[in-house]
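As you look at this complex, bear in mind that one protein chain is not there, while each of the others sits in place.
For clarity, chains are labelled A, B and C in written order, and residue numbers in each chain start from 1.
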Amino acid sequence: MKRQVPLVLCFLFGIVMILTEFSPHSDSQELYKEVGRWYLVITPFAYVIGVMTLVQVHGTRIRRRAEYWQYSYVVFAGMILMVVVGMPTFLNQTPFFQARGISFGLQSPVFEWLFEYVQVPMEATTFSLLAFFIASAAYRAFRARTFEATLLLISALIVMMGNVPIGDYIWNTVMGETPWTDGTSWARQWILDNPNLAARRGIILGVALGVISQSIRIILGIERSYLGGD
Amino acid sequence: MLEKIMNMDRRIVFILAGLAVVIPTLLPVSLPITVSEPTQKLYDYIDALEPGSTLMMAFDYGPSSLAEPEPMAEAVLKHCFDKKVKVVGVTLLIDAVTLADQLMQKVAEEKGAVYGEDYVLLGYRPGGFQVILGMGSEIASIFDNDYAGKPLSEIPMMENITNYEQISLLLDLASGSTVELWITYANAKYDLTIAAGVTGVIVSQMYPYLQTGQLVGLLPGFLGAAQYEKLINSSGKGTAGINTESFVHLLIVGLVIIGNIAYFMTRQRGES
Amino acid sequence: METLGIWIAAFLTLCIYSFLYRDNPFYRFAEHLFVGVAVGYGIVVQIHQGFIPFAWRPVETIISGEASPMDFIKLIPIAIGMLFFARLSPRHTWLIRYPLAILIGIGAGAAIPNVLQADIFAQVRGTLTPFSQLGTLGAGEIIGAALMVIGVICTLTYFFFSVEHRGAVGGLSKIGIAFLMIGFGSAFGNTVMGRVALLIQRVDFLIEDWLGTIF
Partner (left out) sequence: MTVNNRFQLRLGRMPPEPRRRGLKPRLPMGSYSICVHPMLLICLVCGLCAGVAFAQGLAPPTNVTAKDTPNDDGKSITLTWDAAAEDSGITVYQILRGTTPETLAEIGALDSAEKPTYVDASVETGIDYVYVVRAVSKTEATEETADSEITEPVQATGQWFHTGKIPLFCAMLIFSAAIVGNIYYARSGKEIFVRRIPGLEAVDEALGRATEMGRSILYVLGLGGVSDPATIASMTILGQVARQTADYETPLRVPCNDPIVLNVVREMVKTAYLNEGRPDAYTEENIFFLTDSQFAYAAGVDGIMIREKPAAVFLQGTFYAESLILAETGNSIGAIQIAGTTSEHQLPFFIAACDYTLIGEELYAATAYLSKEPMFLGSLRGQDWGKVIIFGVLVLGLVLEPLGINWVTTFLQKVVN
């Protein structure tokens, strides 16, 4: 029950997905749609676990007075705030809230306000820290130590300059007298279109073989790490 | 001295990078932009669509990375509304849906497009590749109602749109690996024509798909947004941004060169 | 409301930038608020856009009494999904393997034919197509096509694992590494553009929107 049934389920659903791919008959296409629907129905439930675990983790932190436990209240506050404003759409029909022009749900003005002025700035800012990190990483890690590192460095610099208008501006100023214009953009495009493309394609082919082999192992029950221990 | 330069506190680099952004933002400059081929291809494709055809726009970027795809989405939406091409919005990312809603409303208001006739936002459904596959057989099997909760059957624009057969182009505005998902599941299985507008991070890996024609066009990051804005003659955040960007790139290139000079000098000294 | 929003957003933005100096209470506050709000937003979207349409609506049909026998079949995946709740009881945690096995099986099954088509066949074909029209290509394009084949073969050689990289194989894999490094370099160059774009957007917000409310 603990191992065999999941392995059988995995095999059956995997095989159905493969065989329906090759069978255009309406019955098999119905089966294919139904299996797809199962996937979609089951997925949202998986989210519940995430939330339960998060609540558990921060609950434990507060109970045990772990380091920075006070901040766990901030987590709960943020979460509850969003849920209270976004969830109870059924209240939109009640006269009490209607009379006061208060609405709930995804498109409620308060929910959108919270999203626009709290969530977006925080996410976008956290992400933008990367600009600083990348500048520092480029400075400290980009040394022409070996032949390979030198190639990485040079192509990075060319693409970087080709990506901004000042690259061509400098090129055209320096090479003004020659017939070659927009050389920086050209070089960038050439690198992307040729050596970059070849390397990417090699990687894609390799990864695709890996994905296929892993999928075959999963369906055949050879790969069962997802079952965990026991 | 050289050691000091080599091991410069990273906070100094942070300050320099910050200044390279703040100063050009305060004192904007405008440099000529060269349009690259992949952007031109996307523009030509959309420009050649007949009025009344439908473009599906997948808003697969979250608030964390909206800087690049949002100006692209805005420029393409403008182009579509001008050309009377209908737009269906969807997203595979949970935190993208409010962004898509706000942006579509904003551009539609500007261009006088009507919800339900010129554009629709279907919203988000969990399930990734299954959402893509499901829409291939029937959009209504995944989205029985739009983002606002209105049944698709009551939306005039969706009357004749049942699956990918009626979609002339899917434009995936992505900050992650969704383009590959669309290619693997919508293009390979349903022959849906796909183009992408992606953040700088994933530009390089799109080229193999561009060469095979699995992608018919590509907007490469901020540069792509600026190029598209140039093509539709409406400069916006992309154009302003790519000009500012120039100075940061100059700074980083300069830093890398200085770092390498210092590195070679210390190495030579070590050898002698 | 908008001005208040902009001020709050600016405050949070600066809280997070304070991390560039070092970890501090402001950053930690913003970090935790970020976690909470993001999860809260996730819950709301997941319920309205995932749970209600896929899981709740079939149940609703049955409750309303208008269900056909076929509608009861729709309850099966819901019941399987509910097995995720077994996580709450340590003795029954193994039950979550059922829904898990189904999700993984479907994913693996869907991947095989589609990945073969999109990533292997299409890519191999793309590598060969320029050679079927050599006559129509210019010198630059022919060089590009040759470079592409060499690059693909060498890169793929680098990913050979069951052969020692010596002799010819070693040579090819070295060239492969060179291609990989140019590829990674171009990715780095493009990524710089992406990352800096994010910063420009925030600085633009601080200068235009926030300082705009003051001056």
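Note that in this section a contact is a pair of C-beta atoms (placed from the backbone, for glycine too) under 8 Å apart; a residue touches a chain by one contact, two chains touch by 3 or more.
Keep in mind that this is a model prediction, so the values were computed, not measured.
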Neighbouring displayed chains - absent chain, whole complex: A, B, C
Residue in contact with the excluded chain [from A:4, A:93, A:173 or A:225]: A:225
Contact with the hidden chain (one of B:44, B:110 or B:159): B:44
Selected residue (touches chain absent from view) among A:154, A:187 or A:209: A:209
Absent-chain interface as seen on subunit A, which is shown: 18, 21-29, 46-47, 49-50, 52-54, 57, 60, 67, 123, 126-127, 129-130, 133-134, 136-138, 141-142, 152, 156, 200, 203, 205-207, 209-217, 220, 222-223, 225-230
Residues of subunit C (touch criterion as defined above) contacting the omitted chain: 19, 23, 28, 31, 34-35, 38-39, 42, 87, 93, 96, 100, 103-104, 107-108, 112-113, 116-117, 120-122, 124-125, 127-129, 131-134, 149, 152-153, 156, 159-165, 180, 183-185, 187-188, 191, 195
Where the unshown chain meets subunit B, residue by residue: 10, 44-45, 47-50, 52-54, 62, 64-65, 95, 165-168, 175-177, 187-188, 191, 193, 199, 201-202, 204-205, 213-214, 216
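Simple rule for what comes next: only the chains that are shown with their structure count from here on.
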Farthest-lying chain, centroid of Cα atoms versus that of subunit A: B
Distance from subunit B to subunit A - Cα centre to Cα centre, in angstrom: 14
Per-residue multi-chain contacts in subunit C, two or more chains: 20, 38, 41-42, 45-46, 49-50, 54, 106-107, 110-111, 114-115, 119, 123, 126, 183, 186-187, 190-193, 195-196, 198-199, 201
Residues within subunit B bordering two or more other chains: 14, 17-18, 21, 65-67, 95, 97, 125-127, 130, 133, 147, 189, 200, 203-205, 208, 211, 220-223, 245, 248-249, 252
Subunit C to subunit B touching residues, read off their complex: 20-21, 38, 41-42, 45-46, 49-50, 53-54, 57, 106-107, 110-111, 114-115, 117-119, 122-123, 125-126, 129, 183, 186-187, 190-201, 203-204, 207
Residues of subunit B that touch subunit A when the two form their complex: 8, 10, 13-14, 16-18, 21, 31-34, 36-37, 62-67, 95, 97-99, 101-102, 125-127, 130-131, 133-134, 137-138, 141-142, 147-148, 189, 200, 203-205, 207-208, 211, 220-223, 226, 242-243, 245-253, 255-256, 259-260, 263-264
Footprint of subunit A on subunit C - complex, ascending: 1, 4-6, 8-10, 12-13, 16-17, 19-20, 28-51, 54-55, 74, 76-78, 80-82, 84-85, 87-88, 94, 96-116, 119-120, 123-124, 126-127, 144, 147-156, 158-159, 176-193, 195-196, 198-199, 201-202, 205
